[in-house]
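The structure's right below; bear with me while I get my questions together.
Left out: one protein chain. Kept in place: all the others.
Letters A, B, C, D, E and F mark the chains as written, and numbering starts fresh at 1 in each.
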Amino acid sequence: MTEKRPFDILNASLDNSVLIRLKGGVEVRGKMVSYDVHMNLVLEGAEHLENGEVKRKLGKMLVRGDNVVFIAPSI
Amino acid sequence: MTEKRPFDILNASLDNSVLIRLKGGVEVRGKMVSYDVHMNLVLEGAEHLENGEVKRKLGKMLVRGDNVVFIAPSI
Amino acid sequence: MTEKRPFDILNASLDNSVLIRLKGGVEVRGKMVSYDVHMNLVLEGAEHLENGEVKRKLGKMLVRGDNVVFIAPSI
Amino acid sequence: MTEKRPFDILNASLDNSVLIRLKGGVEVRGKMVSYDVHMNLVLEGAEHLENGEVKRKLGKMLVRGDNVVFIAPSI
Amino acid sequence: MTEKRPFDILNASLDNSVLIRLKGGVEVRGKMVSYDVHMNLVLEGAEHLENGEVKRKLGKMLVRGDNVVFIAPSI
Amino acid sequence: MTEKRPFDILNASLDNSVLIRLKGGVEVRGKMVSYDVHMNLVLEGAEHLENGEVKRKLGKMLVRGDNVVFIAPSI
Partner (left out) sequence: MTEKRPFDILNASLDNSVLIRLKGGVEVRGKMVSYDVHMNLVLEGAEHLENGEVKRKLGKMLVRGDNVVFIAPSI
């Protein structure tokens, strides 16, 4: 099925693992448990990645939406 | 035919492959399945490119519009 | 004749070749076929330039206005 | 329990230690004693971190919200 | 005579040569033939400068106002 | 006593020495004698710091609020 609005992909990803690229090149991965219209979102079990490797574990995390470059549900 | 408004090119590219350059120099390519007035858009079968080569496959992806530099329908 | 408002130069350049410098130093050149009040614009036959040389051909392209540094009609 | 809105994690973290990553890569850690809707927030016992090590102690601190990349309650 | 409002210097510089420094360090020089309240402006006979030397001639040019750092009427 | 709103820390710091980190990594220190809702603020006896050392003395200074990363009352 095709999403009709971009934010539908966020709703479909609730409680699933997502990969998020942030401005400045930082990437984090975790289970997305909430988001709002500004793309602020909360991850659980968040990991800070560097070149695809886990750099450190950060647990629960609030990501500020205006730093998001892209969000990809984990494959 | 000539587009009369810039966003017409987005509508004409729905369900087709597009190349997107983002701030910071990252480029992604995939099938665009939705977009909104902020240029937020969703790609399917997205690939992260580096110097034109596929660096990794990312599947479905939400791109935040204010990071877009340009969008080119694949030739 | 002198333009009286800056955007007049965009209207006068419709269907002509323009050189566009973007934030981050990227430059593109192509035939401008549409634009809007945010300086979003569409190029046809767009080329990505590096140091004035053609780096790659990108065909049709939507450029997001808030990345524009300057636009120069080709001499 | 799952947060239903992203800012709920801020309320739940009041008077607890949080790790904050800021634009430009700076990280600070301290007890969060207040915040507002712009994500401006006040830390007590704040430390400036570099590569996860304490670089210097800064005491009480007001962090401007639009510099926040992510906020993680300390594990 | 002293300008009473900053934009008066733009009006006084119409049809005269100005030096413009842009974000990212690019500098251009040319005859300013129009401007608007956003500091968008059009130059004629524009030159792209590097370390004060002419790097290339660009002819007519629209400069996007939010990239302007400073504008100095040529001495 | 705990601040209830982030800006309370500014009011409590009036006429006291504060350390301010600005975007781009510049740090200044001085006695804060006024501020407004945009976090614009005036320092007296301001010093420009580099790696915690005084680089130069700048006297009175207006700091533009949107450059502020954090403000820490001197310990």
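The rule is short, and it goes like this: a residue touches a chain if its C-beta (ideal position, glycine included) is under 8 Å from a C-beta of that chain, and two chains touch if they have at least 3 such contacts.
Computed from a predicted model, the values in this text were never measured in an experiment.
Of the listed residues F:V18, F:L41 or F:I71, the one in contact with the hidden chain in the full complex is F:L41.
Not every partner is drawn; the one left out touches subunit F at residues 15, 22-24, 26, 28, 33-36, 40-42, 46, 56-64, 66-67. Annotation for subunit E: contacts to the undisplayed chain at residues 2-10, 19, 21, 23-25, 39, 52, 65-66, 68-73, 75.
Just so we're on the same page, only the chains that are shown with their structure count from here on.
Under half of the residue numbers at the subunit D-subunit F interface are used by both copies of the sequence.
Chain centres here are Cα means. That of subunit B falls 42 Å from that of subunit F.
Chain geometry summary: the mean Cα position of subunit A and that of subunit B are 19 Å apart.
If each chain is reduced to the centroid of its CA atoms, subunit C and subunit D end up 42 Å from each other. Within subunit B, the positions touching two or more other chains are listed as 23-24, 66.
Chain-to-chain contact here is organised linearly: an open path runs through the chains from one end to the other. Inter-chain contacts occur between A-B, A-D, B-C, C-E, D-F.
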